[in-house]
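Not every chain is included here, but those present sit where they belong.
In this document, chain identifiers A and B correspond to the written order of the chains, with residue numbering beginning at 1 in each.
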Amino acid sequence: MIKKVIDRFGRLDILINNIERGGWPIVHGPYDQKQWDLEMETTLRAKRWVFEAALPHLKTAGDGVVINFSSIAAIVGRSGPVSLIFNDGYAAAQRGISLLTETWARIGAPEVRVNEIMLGLFQTRHAEETRGWSLLTATQKKALKAHTLLSRTGTIEDVVKAVLYIIKDAEFMTGSVLRLDGGYILGGEKADKIPEGIL
Amino acid sequence: MIKKVIDRFGRLDILINNIERGGWPIVHGPYDQKQWDLEMETTLRAKRWVFEAALPHLKTAGDGVVINFSSIAAIVGRSGPVSLIFNDGYAAAQRGISLLTETWARIGAPEVRVNEIMLGLFQTRHAEETRGWSLLTATQKKALKAHTLLSRTGTIEDVVKAVLYIIKDAEFMTGSVLRLDGGYILGGEKADKIPEGIL
């Protein structure tokens, strides 16, 4: 794949490392080892070998950018309303991605910046335009949006803007994780109003 | 204080750094700056100056131990059922304690080990035997226990055992945080059973 890019364009400046295949509990049901392995092979292994093939070309480019995509499954795991979406192995692998982001930032510097965009529920990932989403009841969908502080799912534009920021404007950023989740990970519990007190 | 100990006992081997005064929203009501300052002065500043005074004596002892106490307010803040118990400044200060734990582990080594015990809801802290607890309704108390995976509050024995482990048996541990919370921070959201799937 990397070879094709180089053959055609002669150089490589940007690697969007977005390979994964996560099995939804509501789609795939109870885990089997094959499903687990598939998640590890895509989420972690494929990203790694693509990066290795791309790195020399990114170094040569002199101002290379790598963006790893990950999911908030890395933080919340199979818990609460996303229990229907995130599987245990998928979530464990997602948590592992940040280790790769950090290691690659070390290896790539100073010619190549490596950062991670951690996604919450997006129209084309974990939400509306996916097979699993259509299997959810209205109540389940509502719970997922209510859990997101901004009360909506993310759009493709939201992701595109984050990617453009990293590529064009974040010249001093490497090894960072930019979490773009509408506040999902914080939305499970509200900060109640402070009561009057007795003093 | 440290001087008194040295005058009386001639040496200092163990420092249990447990100073704090956290204002409960349900007790103290809306924050004022005085309450905020008091929390910072006890939770962070007092711990620091006690440590500074104790350090030379702990170094001399040759096998000194420091235990900082902190609260899971450091992680959850004012959210969910503990919104009635944890205030914002108290929680921010608690999060800052681990920075001190890490710095002091660096400064103290190799003669002095420094670790932190992070407490959840305990009978004598955040729970039963406190003034604030009696102000809670039965429903609120129930919500707090239900949020704890082990469905109960901690006991003094639980703390004592953790302290003894660190002092006597954790000779290779320094700079660590031992969280003792019955799983409170994980208990807000359950891991639902995996559904049957459609494949």
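One rule holds for everything that comes next: a residue touches a chain if its C-beta (ideal position, glycine included) is under 8 Å from a C-beta of that chain, and two chains touch if they have at least 3 such contacts.
Worth saying up front: this structure is predicted, and the values here are computed from it rather than measured.
Undergrad: Could you tell me how many identical protein chains the full complex contains, when just 2 are shown?
TA: If we count every copy in the full complex rather than just the 2 shown, we get 4.
As a working rule, only the chains that are shown with their structure count from here on.
Undergrad: Nearest 5 degrees, what's the C-alpha rotation angle taking chain A to chain B?
TA: The C-alpha superposition of chain A onto chain B needs 180 degrees.
Undergrad: Can you check how far apart chain A and chain B are, centre to centre, with Cα atoms defining each centre and the answer in Å?
TA: About 33 Å, centre to centre.
Undergrad: Where on chain A does chain B make contact in their complex?
TA: For this pair, the touching residues of chain A are 25-31, 76-80, 83-84, 87, 135, 186, 188-192, 194-199.
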